[in-house]
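See below for the structure under consideration.
FYI, not all chains are in this one, though none of them got moved.
The letters A, B, C and D name the chains in turn, as written, and every chain counts its residues from 1.
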Amino acid sequence: MAADKLIKIDGSSTVYPITEAVAEEFQKAKKGAIKVTVGISGTGGGFKKFCRGETDMANASRPILKKEMDVCKEQGIEYIELPVAYDGLAVMVNPKNTWVKSMTVAELKTIWEPAAGGKITKWNHVKAEWPDAPLKLYGAGADSGTFDYFTEAIVGKAKSSRGDFTASEDDNILVQGIAGDKNALGFFGLAYYEENKNKLKLVPVINPKTGKEVLPTEQTVMDGTYQPLSRPLFVYVSKKAAEKPEVKEFVEYFLKNAAKLVKDAKYIPLPAKAYKLAEERFAKKKIGTMFEGHAEVGVKIEDLLKREEKGF
Amino acid sequence: MVKELKAEVKKLNFYYGRVQALKEINLPIERRKVSALIGPSGCGKTTFLRCFNRMHDLYPHNRYEGEIILHPDNVNIISPQMDPIEVRMQISMVFQKPNPFPKSIYENVAYGLRVRGVSKREVLDEKVEKSLRGAVLWDEVKDRLNHLAFDLSGGQQQRLCIARALATNPRILLFDEPTSALDPTATLKIEELIVELKNEVTIIIVTHNMQQAARVSDYTAFMYLGEIVEYDKTDRIFTAPSNKLTEEYITGRFG
Amino acid sequence: MEDIKKRIRITKFLDYIFAIVGLLSTLVGLALLFTLMTDLFMDGFPRLGYKFFASFPSRFPDEAGILSAWVGSFLVLLVTASAAIPIGVAAGIYLEEYAGKNWLTNIIEINIANLAGVPSIVYGLLALVVFVYFFKFGESILTGGLALALLILPMVIMATREAIRAIPNSIREASYALGATKWQTVQFHIIPYSTGGILTGIIIGLSRAIGETAPIITVGALTFIAFLPSSPFSSEFPFISFKWLFDPFTVMPIQMFNWVSRPQHEFQLNAAAAGIVLMMMTLLMNGFAIYIRYRFRKKIKW
Amino acid sequence: MKRKLTRKIKEGAIETILFLSALSSVFITISIVVVLSYESFGFFKEVPLIEFLTGREWTPLFAEPKFGILPLISGTLLITSIALIVALPLGLTAAVYLSEYAPHRLKEIIKPILELLAAVPTVVYGYFALLFLTPILQKFIPDLSGFNALSPGIIMGIMIIPYVSSVSEDAMRAVPMHIREGSYAMGATKLQTAFKVVIPSAFSGIAAAFIIGISRAIGETMVVAIAAGGMPNLTANPLEPVQTLTAYIVAVSLGDVPHGTIEYKTIFAAGMTLFLMTLVFNIIGFWLRKRIREAY
């Protein structure tokens, strides 16, 4: 019996459905000759394993951070950064909530910043005309890229948040929570909204640059008008692993089929050109990140591409 | 002297499920006398005794046939119409092994009264003292009525059980080998007590110790294989049994 | 007398009321069990079919199955059983037949009673440090199996002791009186006569292990696994391979947990179906245990 | 003579093996203590014990972490109390019913079925609490949030009924029949006998059953992790979401627990707290059970 070929992937639960879809199709295409495991440790957890050399690839819903880069460097892990999809973070309330028409980033910050803990406990604490009803908050778990990204975009600093909200890595639990509570407010990936449209109500967020209220949709996320809560999703491939034929094959398969599979997974695919560039990037084994080691909010796909072209 | 009957057993049959343990038993029980039941192990003494307070009703598949008439009310205590609780309220029992409740000495004696709804402290106090005196235990425990009954010696525990039974003024008192778990001194005390008690209450006692039967009882019934072989005045049974089996048993040639 | 009769009527009435209350209290648990089963069955029953058992997980709910999960559960239990049974039974025998009454025995006894009450998640933490990081077994079948073995070890020990204690001393004395040694007595009498009780305990322990989620999560086995571990048989000598011990795995409750956390409603149905399978497995095991207990009780009446 | 020697060696070897097996349980405990203390020692180097024990906020993964364990302890105690309020009376009543009232056949059927309650995977209970019971409760208590302590507490309570009832029932069954007969012979009913004689006689066994129930409730994980909401919340209000020690450990473990980081150490600090809490109850339970065994 030939030695088993095993590809280990871990990381963001947001990116998980995409990678899972690719893994599933890939294993089918290979008739089981190559095995793929996909874990859900959260972006942070995924990078930690990745940088210890325990996994071949990391799923990430934000770019790698300086701290994580250092660890990787220490362990001699080099990586290739590949954007694979776009995601919008949706702010959601219960369908019975009649008072929220839209929200500004400032209002969201009032609600979520650390100082709000134990103080902003009613809707009217945020805005006087909102009712005197308890404010029940739901959000992604503290180890997730979603949490990092949301706090960065809203509060201004990653992982900076109030503590008294219901946190879960399990987005479906959040859906249940908001769906079952008239006074709830929460945030998570747009994909989950898509599947639970009848249980939840989307809140349009006012774009701080244009001052217009924008609902997150495929269109608004892609064209960059839904800001600051839309973001690119990545996979990171270890350079060493990329030398293994099975990993190489997997990544190529990933990028080639990404457009369709990302859609299947209810995310927003990048423009075809971006996948081309990513493929080239991988073929050339271009290591390092396009970001400076901190989460950048509101990176538009155009910017990314431009930066990318400059790089060559 | 005219015999005054307290109870009368008529054609009693008893079945443990399909096993017949008592066969066509007829027996008079005289008022304010001690009747002893003797016989080899397994002959049905305990089974018979437990019919009197419907103890068998606690377990399934047991069946009575016949009558045990209680005088002077003239009721059949084993008829299905008769409420076993009512029977037990009138006929008390003292068991082979002392079985006090895990409560204080006082509460053990008061238990039967509490079950009957008595809760007035004075009434209880009085009754408890009287019963303990009746069981010749009062002097030994009067200073520690609140102690756990388990702290007493085996003989004291057995007398406590007698006091407990006395407290409810039973009409008949049943004893099932009450001294078999006790040492000779304690046995002697209980025997004296039984002899004294018969002035107030009718007593039926099961014993495997023939000397004991001879010492305490007025009448003795010898049972064998679920039947009453012979019934007579105790001295007659022990000196001049009319049945060969009885004689053999009494002289220790079998059993 | 009338007074007493009235009193009897009242107490008997109370007695009657309590009989009803007691029956109802007993039924609360059964009602929950019943509702739970009905609920699961309504959702999950249509999914149960050959395909469900023979397919790997998939992002398409109606293609997804529990193949890797039930195989994983089976292999993990295999490890659990092979670790917990010999040690647990041996420990039980030692405590009942060999141990003198001294401080060490006392410590071991308190200790086992305590282990039986340690939350399963604490065993998960222990396994994480000892098996994953210290022995570097990784997030493998071996780690998962050993974590669960820690969990059921006290149960196996207690069941063994309970079963051995049911053997009357007269049997031991009879054996010793014929000149048997301790081990001969254990080997010829104690073990054969307590097998029923021990088996019952082991099966109940395993049925609990199969449903355990928390320690498996702590050792980090929440993953998409769409393949089976390596085969335990190999074509080369010695024909048996232990590579599977170190393979990544998933188990039934984890698969269920994974499906429930998905947005699509259809996955909830899969989760319910997996729940049914899981419950059926535990119920079957428990039923089997009850049967064994009954059989052995019938065979050997002391 | 030689046979005697080989016999002695064989017997000795076997005894040693058996003894080591028994001793392995002590090693397990020692490793639990060592692992938990070692890892939480690292934690307490960074977080003062005082802050850990008195802080009122638990947000160890945030940018400005707070390490007060109180919300997790209060969450654990709150849910445990709810579970016990359900389980103890129901479990005891069921035990009395099974031991004193139920016909033998019924008991033989009901007891194993009841024990199945403890066999259902707790994940199943978790979702049942979240998706079935909570919505029903919300119909009666409009204020109830989607995640709350109440619903998992109730489910957990029902779940541990068999632990309580089965050990209590064993204890009551161990009360010798002649003690009951003493009571019946006084004209007592079943109810009077059960409550005035049987329960007091079986007291330490029943207490042990309660302790087992408490210890189970404290240690239960998945039900709360799923249905209580992952919110460290210093509250005594059962309608609010809370997080327990166990649920915290699972929540962090779900996101992987990278070796050596502070979040890795927090779960051991939480685990240590949990272990100590159950340890106390387990030991009390052990002594109580030992007492019943010696009573008769």
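Throughout what follows, contacts are C-beta pairs under 8 Å (C-beta built on N, C-alpha and C of every residue); 3 or more make two chains touch, one makes a residue touch a chain.
What you see is a predicted model, and the numbers here were worked out from it, not measured in a lab.
When all chains in the structure file are tallied, the complex works out to A x1, B x2, C x1, D x1.
FYI, only the chains that are shown with their structure count from here on.
Comparing chain C-alpha centroids with the centroid of the full set of protein C-alpha atoms picks out D as the closest. When the interfaces A-D and C-D are ranked by how many C-beta pairs touch across them, C-D comes first.
Centre to centre, using the average C-alpha position, chain A and chain B are separated by 85 Å.
Chain geometry summary: the mean Cα position of chain C and that of chain D are 16 Å apart. Between chain B and chain C the centroid-to-centroid distance comes to 51 Å (mean Cα coordinates, whole Å). Multi-chain contact residues of chain B (touching two or more other chains) are listed as 85-86, 89, 115-116.
Shared interface positions of chain C, defined as residues touching 2 or more other chains, are 11-12, 220, 222, 260.
Here the touching chains pair up as A-C, A-D, B-C, B-D, C-D.
If you check the complex, the residues on chain A that touch chain D are 10, 39-42, 44-46, 48-49, 52, 114, 117, 136, 141-144, 151, 157-161, 163-170, 173, 176-181, 184.
Looking at the complex, you find that chain D touches chain B at residues 103-104, 176, 178-189, 192, 196-197, 200-201, 203.
Residues 1, 4, 6, 8, 10, 16-17, 19-21, 23-24, 27, 32, 35-41, 170-173, 175, 191-192, 194-196, 264-266 of chain A are the ones touching chain C in the complex.
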